[in-house]
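Down below is the structure, laid out as structure tokens.
Here the complex is missing one protein chain, while the rest keep their positions.
By letter and in written order, the chains are A, B, C, D and E; residue numbering begins at 1 in each of them.
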Amino acid sequence: MQLGFVSAILPELSLEEVASLAAALGYGCVEVMCWPQGQAERRYAGVTHIDAARLSKEEAARINELMLTEEVQISGLGYYPNPLAPDAGEARIYVEHIKAVIRAAALLGVGVVNTFIGRDWTRSLDENWPRFLATWRPLVGYAADHGVKIAIENCPMLFTRDEWPGGKNLARNPAIWRRMFDEIPSPNFGLNYDPSHLVWQQMDYVAPLDEFKERIFHVHAKDARIDRLKLDQVGILAYPNEYHTPKLPGLGDVNWGRFFGALTDIGYQGPVCVEVEDRAFEGNLALRRRALAQSRVFLHQYV
Amino acid sequence: MQLGFVSAILPELSLEEVASLAAALGYGCVEVMCWPQGQAERRYAGVTHIDAARLSKEEAARINELMLTEEVQISGLGYYPNPLAPDAGEARIYVEHIKAVIRAAALLGVGVVNTFIGRDWTRSLDENWPRFLATWRPLVGYAADHGVKIAIENCPMLFTRDEWPGGKNLARNPAIWRRMFDEIPSPNFGLNYDPSHLVWQQMDYVAPLDEFKERIFHVHAKDARIDRLKLDQVGILAYPNEYHTPKLPGLGDVNWGRFFGALTDIGYQGPVCVEVEDRAFEGNLALRRRALAQSRVFLHQYV
Amino acid sequence: MQLGFVSAILPELSLEEVASLAAALGYGCVEVMCWPQGQAERRYAGVTHIDAARLSKEEAARINELMLTEEVQISGLGYYPNPLAPDAGEARIYVEHIKAVIRAAALLGVGVVNTFIGRDWTRSLDENWPRFLATWRPLVGYAADHGVKIAIENCPMLFTRDEWPGGKNLARNPAIWRRMFDEIPSPNFGLNYDPSHLVWQQMDYVAPLDEFKERIFHVHAKDARIDRLKLDQVGILAYPNEYHTPKLPGLGDVNWGRFFGALTDIGYQGPVCVEVEDRAFEGNLALRRRALAQSRVFLHQYV
Amino acid sequence: MQLGFVSAILPELSLEEVASLAAALGYGCVEVMCWPQGQAERRYAGVTHIDAARLSKEEAARINELMLTEEVQISGLGYYPNPLAPDAGEARIYVEHIKAVIRAAALLGVGVVNTFIGRDWTRSLDENWPRFLATWRPLVGYAADHGVKIAIENCPMLFTRDEWPGGKNLARNPAIWRRMFDEIPSPNFGLNYDPSHLVWQQMDYVAPLDEFKERIFHVHAKDARIDRLKLDQVGILAYPNEYHTPKLPGLGDVNWGRFFGALTDIGYQGPVCVEVEDRAFEGNLALRRRALAQSRVFLHQYV
Amino acid sequence: MQLGFVSAILPELSLEEVASLAAALGYGCVEVMCWPQGQAERRYAGVTHIDAARLSKEEAARINELMLTEEVQISGLGYYPNPLAPDAGEARIYVEHIKAVIRAAALLGVGVVNTFIGRDWTRSLDENWPRFLATWRPLVGYAADHGVKIAIENCPMLFTRDEWPGGKNLARNPAIWRRMFDEIPSPNFGLNYDPSHLVWQQMDYVAPLDEFKERIFHVHAKDARIDRLKLDQVGILAYPNEYHTPKLPGLGDVNWGRFFGALTDIGYQGPVCVEVEDRAFEGNLALRRRALAQSRVFLHQYV
Partner (left out) sequence: MQLGFVSAILPELSLEEVASLAAALGYGCVEVMCWPQGQAERRYAGVTHIDAARLSKEEAARINELMLTEEVQISGLGYYPNPLAPDAGEARIYVEHIKAVIRAAALLGVGVVNTFIGRDWTRSLDENWPRFLATWRPLVGYAADHGVKIAIENCPMLFTRDEWPGGKNLARNPAIWRRMFDEIPSPNFGLNYDPSHLVWQQMDYVAPLDEFKERIFHVHAKDARIDRLKLDQVGILAYPNEYHTPKLPGLGDVNWGRFFGALTDIGYQGPVCVEVEDRAFEGNLALRRRALAQSRVFLHQYV
């Protein structure tokens, strides 16, 4: 496994600076954010370290050389919109940019694009399903045609009133993954597995690794803490942010030893990228660098 | 405390038969269902053991005499509609019938009416709040004027797609109870406390008893089992019935010893009514009688 | 469900006395022991309340009348030898008597014969398998021909050096049950489910109920306690009796509420027979009667 | 085992009434309080159902006849003073009355006197030890001479500021019991074992039964609940009543199934007396009767 | 946060050597011990790395320069006597030296003085309270006048017979902290928070962080292990050292990930100083250096 981080936490740095920081902190790879230029719709979104839509062969070569110099790999390209947004026009724009990111990945020789299935959060899972198939069958095919794998992060994208009730990403649990991969069985369709989202959904985050071992293309290292005293006040039907807090790896409830133990057992050899979404470390660039440095030290004992 | 049961589980019996069965099984009280005649909109609803809308003084006297004969008290009148239903006309009908049940309680000398706050389940808690106040301030006042207490059951009324996402009753957790009683502080406004709903919301069901001891007018004895293996597949964002099962007292996860221990510590002296919503015991009248008999044996060790 | 008990604990009583005691203590059924006359090879074995080998139609009628008088049913006939004993001659005798018990059940109109698969305890599971098939395919067929179901108790029959290493009954866990029913799929082949044996094997004793619901023909109510301090000295590789103790229902580690809750969910309607193998209650007949009386009180809260 | 109760909870009843109530509720024995007439120094003390100091042979015969009529045995005589009280004169009075109770037991043919070791609560265990030996060596000898066993209850007698810091009874844990019985090895010196006191001391209340099986002469059935939320505020160094509450059997943290299971394993055949010290049931005689009735129902499932 | 250590563990080193060792091991700060010269009354006391009573402006400047050279900060000055000692004269000496340490802190520009409230351990909390107020109102005022914060360590100072029963420091739990800060609400009065003392008091050591976030001026990193088997022998009323052992961070029961996670959530940015009181590492200077080195490696994964 290679330790890396998700570049979204460093919006003020250029790709060069991101790679250089990764190297300095001892990371071997980076998941590079590829949001469209100019867009910044929500927290952790809108970062553009590679401008996928305008990426030329030359620029791709330059980037690869730059990464080679720093001895830091690109673990995947990341773009996490809601391709099943209720507004069909908006969804279409997202789908188009996903295609651009796929093409960019192909140009760069990066094998994985990380993203979300999306969801019309006002509607049920079953009501979303036909649209999921209509959108993703061609998208997965497009990726396969370009030799790129799609890794869907298992985040429910449900935090507060803004994403209530359904969240903005269908792919939140093993029952749904099974259904996804049954109906779109392409080997280019898989998961960007993040244990922290299973923690606060009160699920076993180790057991699914074995069943889905062929589908795990990328791993996010994020932690989460459930606050029992808060949960006792509001219960699991409250907005998730009322009772849980995303944290750096090691500062939450994930048992990382068991998690990495199981990852090794399924033969996972891919990237494990720290995703910093811990608000205690977001105040300024120094804090975010510290978050990356500390996470590297913590995870290094298991990888 | 007096052990009783909720009459909803015996739709085919008359009030006389219900009282007689209660006496035979050793119960000291019954919560009598007062749905409007002819209506049966959902499971466990639509049962009319007292026709509140048409209750005369004479009929009330007859009922009281009948109960006296059987030495079975009426613990409360029960009617659980959704008075905040999205359709204003529908909600108005519910409110009117709640008033009828209040009047019936006053006629019968029964001190408590058990019901739901209701909720427009398509909207958030905050969006429901103004309507909650507009509906319930006058209703609680009406009850107070009749010397009757309103006991709101703490059921989220969220089981499947039908009630998704918000459920049909706001009063589901201590944070909301606090807000309810802060804004409508009438001593005639309280709770019909059912621990099972807190179990599957993953909340402490014992601790709130002390804080809300002045507000607990009635208690439901129902149990619930969380199925870990199912929860591991779907997580807490799934429809609640995908990972939990309502059960008879003693067949689920409630620690009844601790629960009754805490009830005695707060000096609760009121009714504790078994609410049979365990599908394993709903097949026929014999099974439902058996459910009541068994629950009586189980609870008697604590009461 | 009907509460009953296994008659093996009352060797000095006649069937009449057994039935009469069952009635007096409030039991609705009895599993009647049918060991061959004169044989008493090990603790809890060798009791003959019905002499299956010599049972005539008249005697069967007399027995049925007697049970009817006491309003106590025969839940099943019980005979628990080792039909895969290493000594082929010995095994043959067991198989012949199992057939006799099947014929007796047919004569009596009792639907279930409870027994063990058996095992050559000196050999591995796989080494036993061909013989299991050779012995049990015809036996299950024989039972089916007589309209009788075979219910295999899930006891490992491994306690001390005497049964070490393999125990005298193959049918000890869900993986083996699956294999048994895959290879002998007859609807007349099932389980006599005893949760206590799963407790000390450190297994979930509730989860298998759902998968095997069609196979559960009979239930034993026995409890077991694991002694952590003893286990810390010898570990799970020790003889099981070094770290666990069979106990009356309620005096061990089984969570009976969850167990009966799950039994009701799968729609189990059959017998639940107390099996007294608690040495603290074996000293004399009075103690054994007390064990049955107390177990009845304990289980009655759940059934 | 025989279920009974401690008569201290019924100060307004005569011994006849106590015995009659015991019989009516299904109890087989009573621990009869023998405080000196007129004295009532603290909660649960000062009750005199038998006036030990003035007991004549005739009165003893009358009492035994009365108990025989009700078919209720005297499990032991109870008197729980502080024979190591700092004031030597006070302590002497206690010791003298313990002797009177021993003589009364002998007269009545009751084998056990239940009491406390006592403690100068202002001094450490070691500082108390010489006085313990000086007081109790002769007392145990006196009991032995009268054919009576002394059963020391394992209550720390530490609840609030009044008994702080050391409590008024040394015999609170297995380490001290071992020391007691090593230095006063008389077979007439043993324990009145109450699991609830071990619960709030955060100790295993089952494991010691085996080691001390020869010393357990009497058992108290009392429960206790630890309130985690309160403990989180004050910690174990606070007065015990700040974080724990004595409760009726079944309404606290004792696992009674495991406790009775272990009692049966050590062959304990003696009395198990409910000690009602649950303030929720002390308001009036009716509540206290109810406490006894309910405790009988609860414990009957295990005895 | 800055990792540091408490200098008390290095009595044979000069301040220069302490600072140099800190730098060599990667620590960013040191809590410097300021006991009066010559005094060494108990384990971990009596160390004088800065002679507060005689500190001149020049010496202060020299010290600051020295620390600057090593790039090691002084996290606070430490002096932990019992300013509420029963002997008034003794207490007065302690108070005077606390004032000297406050003046020294002001001279050095160090913002925090770490100490104990103290306690007359022979008397109850309430009996100590008036003296607490009389002593600490002026002391806190004195500190405020010098621009220095007082950080009270939450150690109960109760280990063996020597400090029994009350311990030598009142400030042991949140209930008492609340009372302290209610009655002396100065912003210069706060806590030197050590989670290990809450561990063995069986309390939640994470939850209080949020409520007291404005009061946490300094943090000690010490661990503690509760030995269940020992506790089962003696219970929580025994001397604390009979059932618990202070340990280096990571070798005990503190969940450091959760602890640091919560510290980051409250925005704590101050020092975290390892306090070595693990007897396994006290044998010689080499072992103590090793303890500091190992603790630095352990804590670095979280800070």
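Rule of thumb we're sticking to: a residue touches a chain if its C-beta (ideal position, glycine included) is under 8 Å from a C-beta of that chain, and two chains touch if they have at least 3 such contacts.
Bear in mind that the values here come from a model prediction, so they are computed numbers and not experimental data.
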item	value
Neighbouring displayed chains - absent chain, whole complex	A, C, E
Which of E:Y193, E:Y268 or E:F281 contacts the chain that the document leaves out	E:F281
Hidden-chain contact residue, picked from the options C:R131, C:R172 or C:R288	C:R172
Hidden partner chain, touching residue among C:V113, C:L198 or C:A224	C:L198
Absent chain, residues of chain E that touch it	223, 225, 229, 245, 247-248, 250-253, 278, 280-281, 294, 297-298, 301
Positions on chain C contacted by the hidden chain, ascending	124, 126, 156, 158, 161, 164-167, 172-175, 198, 201-204, 207, 231-238
Residues belonging to chain A that touch the chain removed from view	207, 257-258, 260-261, 264-265, 267, 300-303
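Here, only the chains that are shown with their structure count from here on.
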item	value
Separation of chain D from chain A in steps, with touching chains one step apart	2
Chain closest to the middle [Cα centroid of all protein chains]	B
Homomeric contact chain A-chain B: same or different residue positions, threshold half	same
Contact-richer chain pair [D-E vs C-D]	D-E
Separation of mean Cα positions, chain D and chain C [Å, integer]	43
Touching two or more other chains - residues of chain D	207, 301
Chain contact graph, described as a line, ring, star, complete graph or other shape	other
Chains grouped in pairs wherever the two touch, ordered by label	A-B, A-E, B-C, B-D, C-D, D-E
